[in-house]
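Excluded from the complex is one protein chain; the other protein chains are retained at their positions.
Chain lettering (A and B) follows the sequence in which the chains are written, and residue indices restart at 1 in each chain.
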């Protein structure tokens, strides 16, 4: 096996450029004769636009052109990639999402006008001279108010603010209700999954360019999926065919979901560059990011679990209001439905489940997928409710969970919410986490905390997630307007080196290191002989990009299939060179051998023959060694795990300190343990951030209160403990060739309930009878709960 | 106005307005794009550089204020032969970066810490990174990398 093959903690090759300041992020790109755009954004949440006077601004120094909605009359709106069908079989309500506000402003931050000028300061100066004539309207912010009869409508042309009312599985509803009537115990919990801002450290950037000589447009953008942007923007917004449009996402400084979506600024820069025949650049400030990047989560839910007299879960039902914001962002409708409802079984055998989701329009920034996307919302409800249930019943929360686990012998397991888990071993991760977190020693530690005046608590949460999205035929039935395969071209050069062109995109995940490990393993060459190309539609095959922990499971599988094709062809060549039968050829450690003989030929000799086909079976195969594969998964993958958090609460101030965090995950096979652990660290940190710190809050007028880092609390180094991670419990995925499941989102899914459960444990075991505190568990909220 | 400073050991000049930030001057005037800008409220620290040997946020200082100073950016951190310096190498060895965007600031902050405090504790490292936000790593491996760069034992975390 090569030293940097599957299973090796190979150091990341991409680090060298990032550590020396030679990375190339979108904002590092400056094109000749480049112009700058500044967007005049709405500072009110809801208003009718009676007119916009740009005359004073037009004459200002450096101004090249000012764009308003009327300049986009022939241009499409930003498309939504998923159509959800409601419980009556009707399609969701789908308003137009214009590039620049048409007729009405619907959220703070919406683009009202765009100033293109020679310098950014000139554009910004001129924007201040634009006078929109606005008639302010009442803002719709609270979801339950929004769907009340007679509420102000965000979109005048829709029947109401209800995007859809989704029931799943509608046919099960009566049986679920009946089970609740027969239950020996019912636990009910109402909770909020707080609105978040993804906050990758690199703000979004777009640079549009147009080449008149070839009539080709190019967009450089901070995207997780350049091909998706090319398709959406080209086909639905600007009407540019793919062969005249190139989208490049170079080094991207984090995504976490919010760089999946197609944004107005991308379409604007591409459009304006063609109109003006000069490159147009936009760089978001962080303040702009808060009011223009799609937000995440924002669910208000009520969950109930029914149990029989032996504490077996017999039924579960949940009602959720899901905030869509003012418009439907690219994948927004799918998040509270197909990424949330279908995960409500969790790790448990609950036989009857009914999920209702009402998606609601409000005068807020659009809400879409953020790390975990739907699965954290499902897990949080379930794991919080089970914890409350254990407290009500006076039983050990770990044991109540264990009792209701799907058992290892039940896989594949079909849940009552339409998915089939292929593999898993929930007992194993629970046991591993209990051991690593030294739960047995907790009581002694709690006593020690008491002596120092602190309240100590321990919280457990399990999670299951559906990753590796997804079988295209399945998601097509569910309303996806895209396929969700992935692609790869494996090009072998004459001297034996390999270039993999993947549709996946790395923005921190380390594909440039891990993907070569797989190829190195398959061929038996050194990983340094393999190069990964990604992020440019001009030199990668059509692929769907990176999100939903799918890169290795789907993109890696595509690469595996393409490499298999390459190897099969290479074996044919080797057979010819060794005058042997193709069926007897084996490839190991970079050598082709003939079974049962001492004949061999090196990988490099075969690849050279492929390109210098002097002695070559030209009558049977073509020269060259390059193959492409598109991989469409047969099922989701289902990573799972158990997370344990230990906290201390300062009774005087309500301050929570996270003392330790343990994550025992089952990701199936692991290609690079170092990178997998790093993904868990980061996910857990974001989960702790959601549970303890982060809160995207609006006031009743639709003004964003947490609009900068002065009010949106980001986790910092001193807020977090060292994180204990384990991935030794491995039940490999049964349906992809690598047996991998995906690890990017797990931490963000499992951490919030573990932490909140720990804080409530600390309070309840120390005489504060508190059922629930909504995230984030800020000192003020915890103190208020203790002193209610 | 013309502004002149020593950047990574070389005297460099460029044009600046009064309002030109040091971060913009480095990125746009001098083409040193390794210094990143991640916020506009002086909190994220992606723009951290050294001015006269002390770490500052290049986005919260005017280029004109750096007139005549000695500035070090991430581009000036590698060894003379181009290889990664001790801190940079430790970041790679311990996977102290993912997307790489905050990384220049982290390296500059870490280097400043180790100059003042060659053997910092885990707590001191975390405190020193107060003004450097990372969204990818949970800081876990950054702390380990700085520990390692200081020649100390890296904290053992179970199951690793």
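One rule holds in what follows: a residue touches a chain if its C-beta (ideal position, glycine included) is under 8 Å from a C-beta of that chain, and two chains touch if they have at least 3 such contacts.
The rule is short, and it goes like this: contacts and distances are computed from a predicted model.
The subunit not displayed here is recorded in UniProt as "Carbon monoxide dehydrogenase, medium subunit, putative", chosen from "Protein-disulfide isomerase", "Carbon monoxide dehydrogenase, medium subunit, putative", "Galactose/methyl galactoside import ATP-binding protein MglA" or "Glutaredoxin". Per the touch definition above, the residue from A:495, A:653 or A:728 contacting the chain not shown is A:653.
Which of A:121, A:142, A:216 or A:531 touches the hidden chain is settled by the complete complex: it is A:121. The chain not displayed touches chain B at residues 1, 17-19, 21, 40-43, 45, 48, 54-57, 59-62, 64-65, 67, 109, 112-113, 128, 130-132.
Taking the whole complex into account, chain A touches the unshown chain at residues 121, 124-125, 128, 285, 287, 652-653, 655, 692-693, 695, 697, 705-706, 709-714, 716, 776, 778-780, 783-784.
We take it that only the chains that are shown with their structure count from here on.
Measuring from the averaged C-alpha position of chain A to that of chain B gives a distance of 29 Å. Interface residues of chain A, counted against chain B in their complex, comprise 11-12, 14-25, 27-28, 30, 121, 199-203, 251-254, 256, 285-287, 436, 507-510, 662, 674-675, 677-678, 681-686, 708-710, 714-718, 720, 722-726, 728, 747. Considering their complex, residues 19, 27-28, 32-41, 43-44, 46, 73-75, 77-78, 84, 88, 91-93, 95, 97-104, 107, 122-123, 125-127, 129-130, 132-143, 155, 157-160 of chain B touch chain A.
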